[in-house]
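With one protein chain removed, the remaining protein chains of the complex are shown where they sit.
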Amino acid sequence: MTPVATPRTKTLPAEGGAPLPARATSVQANPSPEPATKVRRTIQYESERVKGFGREVMAVPGCDQLVRCIQCGTCSGTCPLSVYMDHSPRQIMALVRADFKDAVLRSNSIWLCASCYACTVECPREIRITDIMYALKQRAIKERMFPRRFPIPVLAREFTSMVRTKGRITETLLVMRLFMKANLGAVLSSWRQGIGLIRTGRFVLRQERIEHRAELATMLATTDGRSEPAPKHNQEAA
Amino acid sequence: MDDPNWQPRIVAFFCNWCTYTAADLAGVSRIKYAPNIRVIRLMCSGRVDPQFILAALAQGADGVLIGGCHIGDCHYSEGNLKTLRRFQLLKRMLRDMGIEEQRVRLEWISASEGDKVRSVVDDMVGQLRALGPLGMPKRFEDWDRELNGLEAEVNAAQEPAGGAKPEAVHA
Amino acid sequence: MIYSYFPGCSLKGLGRAYEESLLPVMRHLGVELVELEDWNCCGATAYMSVDERKACVLAARNLAIAEKAGPHDLVTPCSACYLVLNKTKHQLHESEPMRATVQRALGTAGLTYGGNTPVRHPLDVLVHDVGLDVVKEKVVRPLKGLKVAPYYGCQVVRPYATFDDAWNPTTMDRLLTALGAEVVDYPLKTKCCGASLTGTLPEAGLRLTYILLKEAIRRGADVVATICPLCQFNLDAYHDKLAKRWGAVRIPTVYITQLMGLAFGLPAEELGLNRCFVPMKPLPAAPEPARA
Partner (left out) sequence: MHDTSNNGDVRIGFYICHCGHNIASMVDCAAVAEYIGRLPGVAVSRDYKYMCSDPGQALIGQDIRDHGLNRVVVASCSPLLHEHTFRNAVEAGGLNPFFFQMVNIREHDSWVHTDRADATEKAKALAHAAVRRVRFHRALQTTKVPIHPDVLVVGGGIAGIHAALTLANGGKKVFLVEREPSIGGHMAKFDKTFPTLDCAACILTPKMSAVRAHKNITLWTYSDVEKVEGYVGNYTVTVRRRPRYINEELCVGCQECIKACIYKEAKFPDEFNVGLSKRKPIYIPFPQAVPQVVVIDPERCLQIKSGKCKRTCIEACADRQAIDFTQKEETVQIKVGNIILATGFKLFDAKRIPQYGYGRYPNVVTSLELERLVTSSGPTGGELVMRNGGTPRSVGFILCVGSRDFRTNRWCSRTCCMHSMKLAQLVREHTGADVTIFYLDIRAPGKGCEEFYDKSLKDGIQFVRGRVAEVTDWALTPEEEGKLVIRAEDTLAGVVRRIPVDMIVLAVGMEPHADVQQVRRLFNMSCGTEGWFLEKHPKLAPVSTFTDGVFIAGCCQGPKDIPDSIAQAGAAAAEAMALIDRGFIEQEPNTAYVTEEDCSGCKSCVPLCPYTAIGFDDAKQKAVINAALCKGCGTCVAACPSGSIRQHLFEDDEIFSEIEGVLTHG
């Protein structure tokens, strides 16, 4: 039934439900046929730290207050999705500060952030956690470190490409493209909903687009030129 | 004049009770700021005689900072109000002399505002850097030379004989 | 009252019922919404995850077009658009380099960003510009006896709560009261609905939806009122899945503007109410529509 999500074997726990969310740091009973005695080592060696990573993240505009974090956990307590994360937002903050770049960028936490900004307005140290999550997402995409076929970065990528070329989003087409790329089976599982959309007249197959598409593409291309408006990198944006 | 090593120099007059104490607090809190400031302690900003400011500028300061208690908080009730009034007059005078307004600054900094010492000093150093050296001593030299020249001309006109003053005057 | 109007992509697609009800209701109140010419997608949260500078340029293009269009406030009904446009304004205000990047990009199309156009939400306009008294005057069919759970969602009140309280917003509550409806005490009114995840990680996204709907029913609500196209779709479209996974939580979710239209006596079919998966029950003892 669960259309996507990695790992597929695990049922995500319910909010308030009995099972604890499985965490990379905890030794867990494995539901798979592997022997129960199998344990996992979770020590982090000094060599795994990418020195300066934390400072780089904190240098992103809006992320500087991370240095003040006192690990109170308000972010995790507030976050509606922390119960699904492999590292809670608080742990992400600690890992960033401690320069554990891989653990951070490979974590599903940054992709589960739904940008609801609850943590940001609740943080007693005025840390803009949502903005830090954005910075980490950008970094992960830049370094291609997100999990393969993990649907959220794929959505982000498909979304941006549709905007770049058409200027607007047609949600139904976007979702189709997403399902095609991330998980074919899911499209089938959603057929009932598709019928519903058609019935209520909301299934739009005509792509929305703006008139000045070339103009928009040029505009966006300028940002790739770093300091100068260099149209050389244009083909990348096109 | 265009010394590449030029650094702005600020002479500051801080009142004993608020701003001087704030600067002490900045020290105790290890707040870092630009080293271009030289503080002279007075009991009250009301003691700042406009002549002090002119003297500082004339002797090579690029800017002057006066620090006092916030209005209403003066240790001596209202010394800072007097400073404010005097400062406004002085500003007008400086403008007439062609000295940029940013070079002379009056700030209210209370004893607890150590961080404000930093922000004011750093801000002022930045502004002075943008303005460049004031170079009053050089200007005074020019004016002196001009005056001397004029004097010589006048003297020459008065003594058409052209006879140089005898060295004997020295004796 | 004239406002520039940025509908955003959703209002042309899944959320078209929002636009279908917003425009006639606003017109009925004497508010004219002039759609921006050739507006583009605001970038939403997705673009922000990929490239912050491009995201800023995207949003700024719309702001620049709005500035060019005239000195009107810009109204945008979608929460994500509202947040992104406001966030972009903040970013451009805070960061000098970002402003330079954006201006350069806009310059290629002869546009410029001046930062003078306030970005407003219809709720803000309705309560603070139009006024509840005017709304009340237009009510011909008070929603008496209708129990409504006011659901604000996240991005309108957070993090830039300018027109309402971030923790306990009340503008929609007051608007509903003005319509004659009974407002249910709904402590989840600003919780995230998980919309950005239902498409990608349904387990997580739907769970949030389920909690919201379950609590609305537990509080005795007949209907949930929303102000965001994503929230509405999310709360409305997945009832089959929800029922299968955790149990039925069948309750209609409509836009506040649809309820306003009903109260103003506008015909239900013209308010896009037929587009709901879970249909709203007709109002009891509906008199003839007021409009000729």
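As written, the chains take the letters A, B and C, and residue 1 is the first residue of each chain.
Throughout what follows, a contact is a pair of C-beta atoms (placed from the backbone, for glycine too) under 8 Å apart; a residue touches a chain by one contact, two chains touch by 3 or more.
What you are looking at is a predicted structure, and each value in this text was computed from that prediction instead of being measured.
**Q** Taking the complete complex into account, which shown chains does the hidden chain touch?
**A** By the stated touch criterion, the chain not on view contacts A, B, C.
**Q** Specify the residue from the set C:D38, C:D73, C:D129 or C:E215 that touches the hidden chain.
**A** Here the residue in touch with the unshown chain is C:E215.
**Q** Provide the residue numbers of chain B that touch the chain removed from this figure.
**A** The missing chain touches chain B at positions 9, 11, 16-18, 20-21, 23-24, 26-28, 30-33, 35, 38-44, 46-52, 55-56, 59-61, 72-73, 75-79, 82, 86, 110-113, 118.
**Q** Name every residue on chain C in touch with the hidden partner chain.
**A** 165, 167-168, 187-188, 211, 215, 218
**Q** In the complete complex, which positions of chain A touch the hidden chain?
**A** Those residues of chain A that touch the unshown chain are 15-16, 20-21, 23, 25-26, 68, 70-79, 82-83, 88, 90-91, 122, 124-126.
FYI, only the chains that are shown with their structure count from here on.
**Q** Have a look and report which chain pair racks up the highest count of C-beta pairs in contact.
**A** Max contact pairs: A-C.
**Q** Under the stated contact criterion, what part of chain A meets chain C in this complex?
**A** 1-5, 11-12, 14-15, 61-62, 80-81, 84, 112, 114-118, 120-121, 128, 130, 134, 137-138, 141, 151-153, 155-157, 159-160, 163-164, 167-172, 175, 178, 182, 192-193, 196-197, 200-202, 204, 208, 210-212, 215-216, 218-220, 222-223, 229
**Q** For the complex, give me every residue of chain C touching chain A.
**A** My answer: residues 9-10, 12-14, 16-17, 38-41, 43-54, 57-58, 61, 83, 91, 94-95, 98, 101, 104-106, 108-109, 154-155, 158-159, 161, 166, 190-192, 194-197, 199-205, 207-208, 211, 237-238, 240, 244-246, 274-277.
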